[in-house]
Structures are given as structure tokens and as C-alpha cells.
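Heads up, one of the protein chains got dropped from this complex, but the rest are sitting where they should.
Right after this comes subunit A.
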Amino acid sequence: MEVEERDPVSGHRTTGHEWNGIKELDTPVPRGVLIFLVITHVFAVTWWFLMPTWPLGTTYTKGLLDVDQRAIVEQQLVDAAAERAPWIDRIERASFEEILPNEMLMSIVQSSGHQLFGDNCAACHGVDGRGSANYPDLTDDDWLWGGDVETVAETMRVGVNTEHPESRVAQMPSFGRDGLLNREQVNSVAAYVYSLSNPDYSTSENIDEIEAGREVFLTSCAACHGANARGNQDVGAPNLTDAYWIYGGDLQTIVTTVHGGRHGHMPTWDERLTNAEIKILALYVHSLRVEKP
């Protein structure tokens, strides 16, 4: 080993070690590295003095700035609530009739409702509120429990088929599976229901089946859906004569629905959202509908 060996490129000495051809230079640590090292350590130590840092058994060094992340969060929540208080109070106190014509309040409803709807409702009803398979469209005129703002707010508060004591309750029985109707009756009543929204379906060929279906409908379905099949919002029974369908309006899906029944669910938002937030969402949903041409 030649200790005085020098690297021709850098001019530095080697350490005199060699591993399978690899050598090392004995270059001193560059001054910049040491300066930078000192700076980061000074920063860290200063930070230790300012912030809660070192554990001391049951407590810890609190730091000169007396910062506590829990206190900060609590203060931030108080500040945020105070910032929103003026308009939140107004929305909580005012009736829907008073809010609807108020442009200032309605613009707040638009901006905060968008986020509330996106984070709480959009998973089922879609970002635009147009629903999806098995979840109702909120932008149309067809409502199970009523579409005025108060009723929509109440539906949000108690939910549908939930554990809330005041929950809206609705169930369409499984007529076929539970043997309330036989297969022929299920098919005929489905044909009748289908013909209500598809008048072209009533041809001379299947007029008899549709007639038979009408008889079944009057005895088995009219109690909820009404003799005219236009539904009943008191019991959450949908209108069967229009073009709006939650589970699908084709003949096969109607047969499936009559056979197996339906038991929809919407969560209660009573404890998850504040009263003001529910009001904002009801108004926001309302605005989705009126904006439609």
C-alpha cells in the first residue's frame, strides 16, 4: 500500500485502502457541507426551544411559544364558526319562503350547497343530482315523498327506512316471491303498469292481458299507488304513469319489481349535518330543479 498515492484529477491523496480496485480519496469534508450542517442543527435546536419537543416522563418541554396543536384547532373552529355565524343564524331562523327570494342568502346556498351535496349526497344521487340506477333523480318533478323544500328537508332529516324514530317508512311487498300473486298475475299487472307510460303497448294482441292486469292492480296495488296509479306521497308510493323510474321502467324490470318488491333506503342526516346544513341542502336541491329548462 502506497500511502502517498495521489489522484491525478483532483490532486487529493488516497486513504491507502483498496477493495477489488476501488480506492478512496482522503478529501476533507467541504466547508459548504459543514456550514449547511450547522445551519440545519441551529434551526432544529432553535425549534426545540420554541415548540413542545422533549419528553420529561409524564410531561414534556412546552416551548417558549407555548404552542399547542389542540388549542390551535379549537380556536380555529371557533373562529370559523364566528365567521359563518352571521349568515348561518339568518338561514337557521328564516323560513324557506323568506330565504328563497333573498339573493344574498341564495348565493350562499349555491356555493356552500355545492360542497355539501358533493360530499354527502353525490355518491348516490350523482354530482349533478340526476341520480343513477336505483337512486332517484332530484332534478325532475317526480317525488316520492313530496318535492317542496320543507318536505325535502324533512326527508333528509329522518331518512327513508332508517333507524330514526320518525323515519319515513315505505316498502313495496314482494308480490311474486311471497306468493301474494301468482306468476300470471305478476306478468299481467306488470304489462298493465308498463302500458300506463307506454300507451303504444296496448295493442289488440295483449289488450286482454292488460285488462286482467288492471283488475289485479285495483285489488293489490291501488291501496298505495292509487286507483289512477298516480302514486301517493303520503306513503312514498311513486307515480307509475310518468316517464320517471327509479329501478327502471322497461317491462322486465317492472316484472322483477313486482315479483321481488323494493325496499329503498336513504340515510338520516339528523345527527351528521346541522339544521342549517340540511336547510341549505334542501334549498340547493330545490335550485337544481328550478334551474332545469
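Throughout what follows, a residue touches a chain if its C-beta (ideal position, glycine included) is under 8 Å from a C-beta of that chain, and two chains touch if they have at least 3 such contacts; residues count from 1.
Here is the rule we use: contacts and distances are computed from a predicted model.
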Using the UniProt record as the reference, specify the protein name of the hidden chain from among "Anti-sigma factor", "NADH-quinone oxidoreductase subunit C", "cytochrome-c oxidase" or "sn-glycerol-3-phosphate transport system permease protein UgpA". "cytochrome-c oxidase"
Which candidate, A:Leu37, A:Leu64, A:Val78 or A:Ala227, sits in contact with the chain we can't see? A:Leu37
Among A:Ser112, A:Thr155 or A:Thr257, single out the residue that touches the unshown chain. A:Ser112
For subunit A, residues touching the missing partner are 7, 9-10, 12, 14-15, 17-30, 33, 36-37, 40-41, 43-44, 47-48, 51-55, 60-61, 63, 67-69, 80, 83-84, 87, 108, 111-112, 114-119, 122, 127
